[in-house]
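Sharing a structure, written as structure tokens. Questions coming.
In this view, the complex is presented without one of its protein chains, the others remaining in place.
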Amino acid sequence: MLDYVTSYLKSNTTPGQAGNLLWAFIYIILIFLGLSVAVIAMNWLERKILAHMQVRLGPMRVGPHGLLQPIADAIKLLIKEDIMPAEADKSVFWIAPVLVVITAFTTFIVVPFGPTHAVTDMNIGVLFMLGVSSLSVLGIVMAGWASNSHYPLIGALRSSAQMVSYEIAMGLAVVAAVLMTSLHGVGLYGVAHGAVGDGTLSMIDIVKAQQDQHAWFIFKFFPLGLIAFFIFAVAMVAETNRAPFDLPEAESELTAGFHTEYSGFRWSLFFLAEYSAMIAVSSIAVTLWLGGWLRPFATWLTGETWDLVFSLFPAATFLLLALIAIVGTLRMPKHPYFRVQTIGLAGFAAVLALIGIVLLMPPVRDRIQDIYWFSLKVAGFMYLYIWYRGTFPRYRFDQLMRVGWKVLLPVGLGVLILTAIVGVLL
Amino acid sequence: MTPVATPFFFYLLSSLALLGGILVITRKNAVHSALALILTLLALAGLYLMLYAPFVAGVQIILYAGGIMVLFLFVIMLVSIEKSQREEQFNKQWIAGLVAAVALGALFVRVFVKSKALHDLAGMHPAQLPEQSNTQEIAVYLYGNYMLAFEIASLLLLVAIIGAVVMAKKRI
Partner (left out) sequence: MVPITILHYLIVAAGLFVLGVVGVLTRRNVVIILMSIELILNAVNLNLVAFSRLWGLHGQVFAIFVITDAAAEAAVGLGILIAFFRNKETVNVDEVDLLKW
């Protein structure tokens, strides 16, 4: 029994490949916890960052600087009344949010946080993620249909049409990146002597291919990787129904679209699924183009000292956050009403500082590297999502479809063909 | 990959597939039938994974469950079903149809029980197909031996797209 537990730790693969159910289960629990924390943090960050972009403050009352706002929102959603529309189809109404959440969470089975830090490494990793995220269209169509009312139905049809159209552009960009795993060029255009094997769809092998070819795919074959990345970045925003492509759930046009008739816990399931899907497609983008868990400048800044410098980054991030929290504590108003909030913020700062100090210790430092760089890149994408929401006006539906079919699809095909030609010629 | 708990997963997935199949042919509401068909398709994708065919499983999830079933659901929503739900569901020849299906089932059972070749096959231990290179090997076949079939399939899809659009247009 004990060596069932420890035998995995000595192996060099993911738990799924080793067939170790216990460790796979532990990884799944960790992913659930991590996703929940990430969604809660995203909720707070979105409201604060949008507010600061719009020169206002955002939530400030519930806890110091609104840090407890997501918890208050969660409690509110849990105790709300659960309404079902009169003529709604009960079983379909019940199953729609469940399906959307299941597909959003199932994609995380193959997301690699490190060379062995994934639940499993399927041979078809990228194909699996794209396929399972296309199942969420079914959940949305069912949600709109089962609500038995106009606005949800129109919102669901628009949303599913949009998601299906942009899936094609996403697929073409992904194929271009997968093509790059088996092609090699010269100089900036790849490394002629690098070890290049067959092409691969497995997420971990794609990152290893970037490691072996000493180039992140966003920089490979210079403009082509970048254009493929842009196509994917635009298509993934449309795929998750986020601004500026959020007409299907726009509050001002469609009274919240396909989830109008859902309240309380069911609505929070849609919300959870939306943010998880955002994190999932950002993970695809990070894995395919931005080098997954590899640290930046892995080929230009090599050697012991640079490795040490980059390994201090996780601790530095947390210590910086702790410093910001301490500055915030010192700037709190000196009034007895704010005493609890000041103490709370000081406690938060202490927790962050503690995590930072723990990350400074060498054994933790070596193991946390991969997870940290991956999470940092995905967090960058989350910030981009929020930035887009605060900056761009909404696309009208026909403009949205035009961009998907007449702009992204031809450019995607062109990038694919050019990648193949350049790869074969060089 | 080391297989884990194969009989449990086999029985679970095949019973889900058969349950989905039964629900497809017996529900009054077409949307419920479509959902049951999605259940069957996903269970079959799991069975393909157990048969060391991950690429076919991935294609099944993307194309069948994520594409064809969305098409079915759209058409069901377009074609109003409230009226048809209250009508008679099974046609006049249902007894003859059932007898024919039972005869077919009996034929299958006799073939499975009597055939020596099938039992020899069942005794053969299936080779442990390498799973890590499944996609690459399918690609070798698809773009090598079966290149003509591949091109014809793409032509077929083009014809199907044009045909479906022309059929469903209001005014050609």
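Letters A and B mark the chains as written, and numbering starts fresh at 1 in each.
In the analysis below, contacts are C-beta pairs under 8 Å (C-beta built on N, C-alpha and C of every residue); 3 or more make two chains touch, one makes a residue touch a chain.
Since the structure is predicted, the reported quantities are computational estimates derived from the model, not experimental observations.
The missing chain, though absent from the view, touches B when the full complex is examined. Where chain B meets the omitted chain, the residues involved are 6-7, 10, 14, 17-18, 21-22, 24-25, 27, 30, 33-34, 37, 40-41, 44, 47-48, 51-53, 55-56, 59-60, 63-64, 67-68, 71-72, 75-76, 78-79, 81, 84, 87-94, 96-98, 100-101, 104-105, 108, 112, 118-119, 121-124, 126-127, 129, 134, 137-138, 141-142, 146, 149, 153, 156-157, 159-161, 163-168, 170.
Throughout what follows, only the chains that are shown with their structure count from here on.
The residues of chain A lying in touch with chain B in their complex are 16-19, 21, 89, 91-92, 95, 122-124, 127-128, 130-132, 134-135, 137-138, 141-142, 145, 153, 157, 160, 164, 198-202. Interface residues of chain B facing chain A in the complex, by the touch rule stated above, are 1-5, 29, 31-32, 35, 38, 54-55, 57-59, 61-62, 65-67, 69-70, 73-74, 77, 131-136.
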